[in-house]
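Omission of a single protein chain aside, the complex is shown with its protein chains in their original locations.
Up next is chain A:
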Amino acid sequence: QVKHPVISLRFVFIFIVQMGEFKVHRVRFFDYMPSAIRAMVFSTRTERLALARADGALEIFNFSDNYFQEKVMYGPRRVAVEALCWVGPRLFSAGLNGEITEYDLENLRPRYTVEAYGGPIWTISVNSQGTLLAVGCEDGTVKMFEVLKERIQFQRNLDRQKGRIISLSWHPSGTLIAAGMMDMIRIFDAETGRATHRLLVDRGAGASKSKEVVVWSIAFLSDHTIISSDSAGKVQIWDGLNGTLIRTHLITKWDVLALSVSQDESSLVAGTSEGTVVQFQFISSTVDRLDKDWVRTRTFKNHSHDVRALAHTETAVVSGGMDTQLVVRPLLDKVEKNTRESAMRKVSFPHRSLVCCAKKAGLLLFQFPDHLELWRLGESDGYGKLGGSLPVKRGPEKLIQLKRKGEDHICCSALSPCGGWLAYSTVTSFRLYRLQNGSISICKVSKLPKDLLPAHQLCFSTNSSKLFASSSNSSVVVVALNELECKYLGTLKAKYGCRQPVHQLSASDNGKWLATANTDCEVHVYNLDKLKLHCTVPVYGSCPTAMAIHPTTSNLVVVHADQQIFEYSLVKKEYTEWSRRLQKQGLHSMWLERDTPITHVTFNPKNPAHIIVHDMFMFCIIDKSLPLPEAKNVLYNQMALRSLPEPDRVLHSHGFKICKDFQHLLCVSLLEDHSLVVVERPLLDIVSQLPAPVRQKKFAT
């Protein structure tokens, strides 16, 4: 039985802690910094949220599958995406470089780019029929693009206005379009292209009177009501038929940057620079009367910085902004209370691993968008008492900082277990490096096989002789590596017609198996000797978030986004006994209610019954030999369990040894020398690196 001691002594960068049977390297030198959220758009049809970050990354979250971050894409160059738009299943973006880009969601890259020739584009909007895209440009034109099957084509300009077009919204009928500009709102007839109304927006009071007011966001409702939010802190409700102002709600002293209206147009949210999200509801003033009014109701404060992007789904308000967190705040009047849906979620870390650990060499590879860092872990030879910290003989050392070549983001990277090879891939290129002399020297492998295309995921075999790279159409390229050359061995392909990208790769220790998982929830296992498909794990309805093949028993452990765990025997091609038992009894409800996915699975070579998994807030050693947690008992973590009296402890002990001593985990891995590496990135460190928020008067200061 594993005992988890308490940590008492701290060092600046490394914590080596005696931890039951483990020595723990507590790593805090990964300065991971997520990027601010710039835009988001939600598609009710596919239940997916597309999100654009300030560094140009695009992320797609599947809301029907536990808000799992399915895909991460990077634009062609490092340009900020200003607006996003779903047209059916197609995703378009527009940015200040003046181009409209459509994305290839299967190969995770831009499909094509169209120049709008109107200067920077501030906004993009599609009509409800999905036939016309309207973009608002810096030069004051609204440009219409026809959506064709394979591309988009410029159709015409609406009447050109003075001043830039900041925001656009189509009337649901598709005949009218409202444009938010500097100091005013224009309503255009979409057919003739003429401006029919000009609504003047008041400037802010006092000193900001001389400053132009920016209509940051606008919404055109089906009853011809126009709702605008502006830089003077107002949310205004206009009558779009007569062009008159109905109501003004002053909700902040700063800017109101984002608006989002629910599908049924009964609720509306506005995001402000103060980090608040204000809800308005369309409510009748008295019970028995029908005339309704927009009334300010709730205020959510989940952000410390500007709320730049908002989405109003049927049951929740999704918000994101400068503080880099994606917050899903359920509306309690729309969901059942005390269920999984009613819990608030914050997505702070990506749902995939950015850390690669060379188990044999004791090296760590950290992936940043524009560079890679290679660190050697510290060493200690002392023996400390349980829970104490050990003296550090040699501190951790940054060996290499490898800058990317070109403009593109690094989208995946890998380090071989022996520490001799390093590979990374961007959208356009693939690079392989040879590390020597304890990683002091690095040289690029210049002769690469032609089949080695830019990859979505990379993986080395345990003996570092093979490299696996997932590429388009769910295929995996296998390359043999040795001192002299690297040779293309073949391409693993599951079956015809599978197009979704592979996001998880896992090779077995004995070099026999390779498991792949794609975003269609399919898990394939290949026989590497034959380079052929060995078997397909029965498809489960939720996306795999992490998986690994057991070194000795060759069982594949897959963890899904809905927190389910499966163990599949590759030899017998069936679920193992333990997995069946687990499914029969069901996982504990507290396990299922965790809101971050498991991002890593690893095994304890000394004890084959142990599976080590971790998410952002905890890591857990699952002991298969112990009984499963009972549903009626509370799922205690080890710390809480220790504080219980002795008889209760026996009663409550179970096979899930949860440790919450380390927080905000990016990686937990077990080295060859049986020491545990824990990579932490405390959220407070991220917050402290954010720019200062807008000044707010606090009570009693």
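Convention: a contact is a pair of C-beta atoms (placed from the backbone, for glycine too) under 8 Å apart; a residue touches a chain by one contact, two chains touch by 3 or more; residues count from 1.
Quick note on the criterion: contacts and distances are computed from a predicted model.
**Student:** Name the absent chain by its UniProt protein name; which of "Mediator of RNA polymerase II transcription subunit 18", "Coatomer subunit beta", "Cytokine receptor-like factor 1" or "WD repeat domain 75" is it?
**Tutor:** Going by UniProt, the chain not displayed is called "WD repeat domain 75".
**Student:** Who touches the missing chain here, A:T299, A:Q401 or A:Q436?
**Tutor:** Here the residue in touch with the unshown chain is A:T299.
**Student:** Which residue among A:D333, A:D529 or A:E577 touches the omitted chain?
**Tutor:** A:D333
**Student:** Have a look at A:Q281, A:T553 or A:N633 and name the one touching the chain we're not showing.
**Tutor:** A:Q281
**Student:** From the listed residues A:I251, A:V502 or A:V679, report the one that touches the chain absent from this view.
**Tutor:** Once the missing chain is taken into account, the touching residue is A:I251.
**Student:** Suppose we count only contacts with the excluded chain; which residues of chain A make the list?
**Tutor:** So the residues of chain A touching the unseen chain are 247-251, 279, 281, 283-287, 295-299, 333, 699-700.
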